[in-house]
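Heads up, one of the protein chains got dropped from this complex, but the rest are sitting where they should.
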């Protein structure tokens, strides 16, 4: 492209709104893959990405699982970090001061070990004005109900969302687990319980064994599969959820190139999160944003909303 | 290895028994990826593999889905063949004459479009003495129940298995779908309903979109994901099922190398099926058999049963 | 039909974006017919997962080595770089190990030789026509080749065809080589001149649809070579089917492109279904 044509091409409008939060563009990191933001500051301008999503926060600091915690698989990885995190107080004290300086919405991913704890964390988030929204991770076992994962049971999911909704005075994004028979049932349940937006998917439970030691390759035996390998499953689920609910949907799962993000936007995700790909290329989110912009220019798209949900069936 | 040592190393015993069928080794093709056996005769000796598993058979010939039916994904593929098959009569007339000549057990994969049809196919299989066992595919929508897939509902699964069990006078292998919240619930249900063995997993529903045409890359919109990408999910599910049932389990999902098959055997699968990998390398099943044998020799394993279920936790 | 674990003899760009790869394949030529194809494994490791189908451009053998070794038989494919797999292929070199399954499918059927033979090739669709042209010329047919492309870059192997004794006509959409316009315009003219001709075509689906409409209008026999996404190449996966003429839900007629095809007599195909699944305007 010559200098003259370049200046005349108008950049598309990339801004989207999710649950009342205005994002300059629809691309943000996925929880747990971007630390607390600061870790990636050397590699990309945090004020150019759509939002920052924190590692999952709980009321108390959480130790997480024994090691090894991660294992590479074909085009993916397994992790069983076990939701290790500094806890909400240390987050406020040590991580917020940096995040506060940024002109980018911060979304706090959070969870509880019990129904009550979910509520407690939600309340604590109200005290942090710079947190734009909460992203509720319901892929955690409900200790009280014998370890059944909240997000796999529409009733339990509905309950925890309703409780959090009551306490949280901020927009509420609910993050779904893909380990279910019918994700639309859970999606409908959490929408009815008050979710302002839905993000999906979290990791898919998997396992890998070292044939020489004959031991699972991660200490926790099973872990969550993420990365490019799961993308077709994630696209399908986002498609299903978009068809089911009317709140905005954030697409997640195996995004590592602009075209991957576009796939999710086309099926109807209003924004996307990039997870595992950050490990492979620490500035990948910027690359994806640039690529989407370029695609819009090439296809004559003036506003990203023309693209969102433009799937032709 | 020198000639002399080679002759002194004793080959391990590779034979296993699944639901009363004796297999010379635990490796066979997965249904739908090996045609009716004959297609692969030019590439490997069909009398050296564990068994032959046919494409899914139904009572009447089935047209299948519109095209495109397949799309490659990262380390996997989507398919929506739509269970196209020649129907049980044409199978008997045109495919059995070849299969009959082989000294290898033939397992007939089959399905119905309704409960009754499942029973009818089962009955028809009784008339073919050379069929060693039936593999019941319950990953099909129950037309009567509004399209809900038999295999995703423990009750429906149990019902269809019980019915088939009543009619089929041969060993019954039931093949599970991975598109469920808890595969152990379905596994238990089909075991109780009379399954002699369980094979898992079938494909995982996925979707892929061409960003330029903005159309799904397969006509059916969604398709089944198979290939290396799904292996960690399959290993996890096989592990879960092995822990749950006492009938033998056949492991399936993304196997393309000897070490992949070994992973399934170590978690407790008594045999494995190789699917998508046949497309990549038409003699891969032989390579996998040889590789398992070699591994046993290297590790001093005299009988494959020492390996099966040898996972160290 | 065999799975050759073999190596590359040469791999060269013959026109911008088009490559010709010569692969060692002892015994291949004995069984290969024009219109057949191979499944090529791009590399041993992923990606891409699946093999890629390519038409057979020609087979042949290198002269015997000076040291008395037997002549080296080879197969040649010509490919256009369009995506992930072909991009990797373009970077392969002499001596690189590759795997090749073939020859596969049913090729062209050209029994006798009364009347002209008109070959229509669009872009990469020229590939299977080279062996066909050779076979027809050997039978003493008059062979005319209509080559179409978007630009001059899409026209290749002209001299090779001419050396066989084929009369070639080139047309490009942008007029950068030969006549300006679509190849089917030329076909219409030729069919007026040679009403008893038989047509053999390979190219993108919109071109094939147009060729088919013209042939139907002129009552001209037509054979076409189709491209469908393939996984196995041997009739096992049923991924590559096309609907046969007379297909109905009750009496389904799905034909494997890899096994029954890739070459079909036009009258045996359901052209509306073809046009629909390839997203081009319906055929007549």
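To keep things simple, chains are lettered A, B and C as they appear, and every chain counts its residues starting from 1.
Just so we're on the same page, a residue touches a chain if its C-beta (ideal position, glycine included) is under 8 Å from a C-beta of that chain, and two chains touch if they have at least 3 such contacts.
Since this is a predicted model, take the numbers as computed values, not measurements.
Only one residue in the set B:30, B:74 or B:160 touches the chain that does not appear here, and it is B:74. Across the entire complex, the residue among A:24, A:69 or A:188 in touch with the chain not shown is A:69. By the touch definition given at the top, chain A reaches the unshown chain through residues 32-35, 39-40, 42-43, 55, 61-64, 66-72, 74-77, 79, 81, 84, 213, 215, 219, 227-228, 276, 278-283.
The rule is short, and it goes like this: only the chains that are shown with their structure count from here on.
Comparing per-chain C-alpha centres with the mean over every protein C-alpha atom, the closest match is chain B.
Multi-chain contact residues, meaning those touching two or more other chains, occur in chain C at positions 46. The multi-chain contact residues of chain B, meaning those touching 2 or more other chains, are 73-76, 213, 215, 228.
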